[in-house]
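A protein chain is absent from this complex, but the other protein chains hold their places.
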Amino acid sequence: MEEEKQFEPKIAAFVCNWCTYTGADLAGTSRLKYSADIKMIRVPCTGRIDPVFLIKAFEKGADGVLISGCHPNDCHYNTGNFHARRRWILFRQLLDFVGIDSSRVHFSWVSASEGKKFVDVVTEVVNKVKEKGPFTRYAKINKEFVIHE
Amino acid sequence: MNELRAKAKELLTNGTVKVVIGYIESTTPDRTKPFIARTAEDAEKLVFNKYCVNNLALYLTRKEFRRTGVVGIVAKGCDVKAIVQLIQENQVNKDDVYIIGMNCNGVVSELGQDFSAETIATKCLNCSVRTPLLYHTLLGTLEDLPKREDKNFVLMQKLDAMSAGERWDFWEDEFERCVKCYACRQACPLCYCERCIADKTVPRWIESSAHTRGNFSWNIIRAFHLAGRCIGCNECERACPAEIPLSLLNRKMGMVAKKEFDFVAGMGLDTPTLVGTYNLNDNEDFIK
Partner (left out) sequence: MEEKIISLDNLSFFVNDLIKDNHIVIGQDSKEINWKRITGAKDIVVNSKNIPSNISYKEFVFAKTEPIIYYKNKKDEFDIVEPALPRQKLVFLGAKPCDARSIEIMSKVFNWDYKDKFFNERAEGSIVIGVACNYQDKFCFCTSVGLSPVTEKGSDLFLVPLDEKNFALQIVTERGKEFIQPYQKYLSDGNQAKSKEILSKIKNPEKRFETSKVSEWLTNNFEHKIFDNVGDICVGCGQCAFACPVCHCFDIVDEECDYSSGRRMKNWDACQFGLFTLHGSGHNPRETQGKRYRQRIAHKFKYYQDKFDEVLCTGCGRCSRGCPVGIDIAEVVAEINSLA
């Protein structure tokens, strides 16, 4: 129990420049607090989020991933998020099939004006990942060839 | 066989095609290998039988054939699916192929075996395209296929019933053997990228090292890049020296595509590709 309390998850958040990133900014300027466990990575569009980014995040030790962008029909590039959505539907189930629990991967639409929603999403994601605990299977294969001095 | 040779000869001599991509006998009579017939004499060597496992659509995207003019190709139904998918993806010009379609009575799963209910390839068990969907000439006659249990499907159900952790352990055992030869990619008719993401170094997304982590990322991304594109010829699995059950991954993605989008790759020239398009009503119940 003691250990669980101390677990600070590492969560990589890939967010689009035009909506969610601006939403997060709004949360900041409105002085809304959100967890520092989220490491934000800004990308131009959800359509730019190659699934390999998620794998890389897990390789680098992430316990969870959040992907967030503009609501449908609000994409700065019109269709980026529609294409992305289709890929996620496929990719989530592939992750599950190879044993990467897709409940570690969260998705949301957060617009530039939804500072509050952003904070709520982050809180929920952090709690859910905390519940799941550290992602030990990646941690294990990450130890291969690590030098012990 | 005589029909096939005669047809190939005719096409080559009257100039309809520049080459015919087909099969010839290999080291033993229960093996065949791909062959590029360029002359009427070459056409005499062509064969078609239950050992013609290769998916020859693989060769259509080769640079040298793109410039050749019309290319003739001997194709089973599953191979034609690959050709259709290549046309859909604008990799092959529809008017630049001449398909010698073969009515197909199944092939062996691995070369060097007799053809029987035991050894018939898994993909053939539930094949719906034994008469190809697209052809310029159709040869051969259909006979009944031997039947056996689809063991891969049973394994798939077993995997689906496991927890994510158990599935990881299953794949860790399998991927551990991967030697990163990329034979799976080279044998795939739809892995035609000139520069594969696995070969990109700046940045290097997929580690080239054949350790567990690199092997996981390669195999996941390979499967994903073929989601909605793989036509299930199983050439990848056959090429893999480590005998990793790659078809499970492809098949899973195929099942997801069917379930979520009612989409099957390579089945029609009128359906747009799966990941190149979208639908306003795609499922989003997993998005907050």
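Brief remarks follow.
By letter and in written order, the chains are A and B; residue numbering begins at 1 in each of them.
The criterion applied here is as follows: a residue touches a chain if its C-beta (ideal position, glycine included) is under 8 Å from a C-beta of that chain, and two chains touch if they have at least 3 such contacts.
Note that the structure is a prediction, hence the values are computed from the model and not measured.
With respect to the full assembly, the chain omitted from this view is in touch with A, B.
Per the touch definition above, the residue from B:94, B:148, B:204 or B:259 contacting the chain not shown is B:204.
One of B:6, B:179 or B:269 touches the chain omitted from the figure, and that residue is B:179.
The omitted chain makes contact with chain A at the following residues, 145, 147, 149. For chain B, the residues touching the absent chain in the complete assembly are 26-28, 31-36, 54, 58-59, 111-112, 177, 179-183, 185-187, 199, 201, 204, 207-211, 214, 235, 238-239, 241-243.
In this section, only the chains that are shown with their structure count from here on.
Between chain A and chain B, the centres computed from C-alpha atoms are 34 Å apart.
Interface residues of chain A, counted against chain B in their complex, comprise 50-52, 55-56, 59, 72, 79, 82-83, 85-102, 106-109, 121, 124, 137-138, 141-142, 144-145.
Against chain A, the residues of chain B that register as touching in their complex are 159, 164-172, 197, 205-206, 211-213, 216-217, 219-221, 223-224, 227-228, 249, 252-253, 256-257, 260-261, 274-275, 277-280, 282-284, 286-288.
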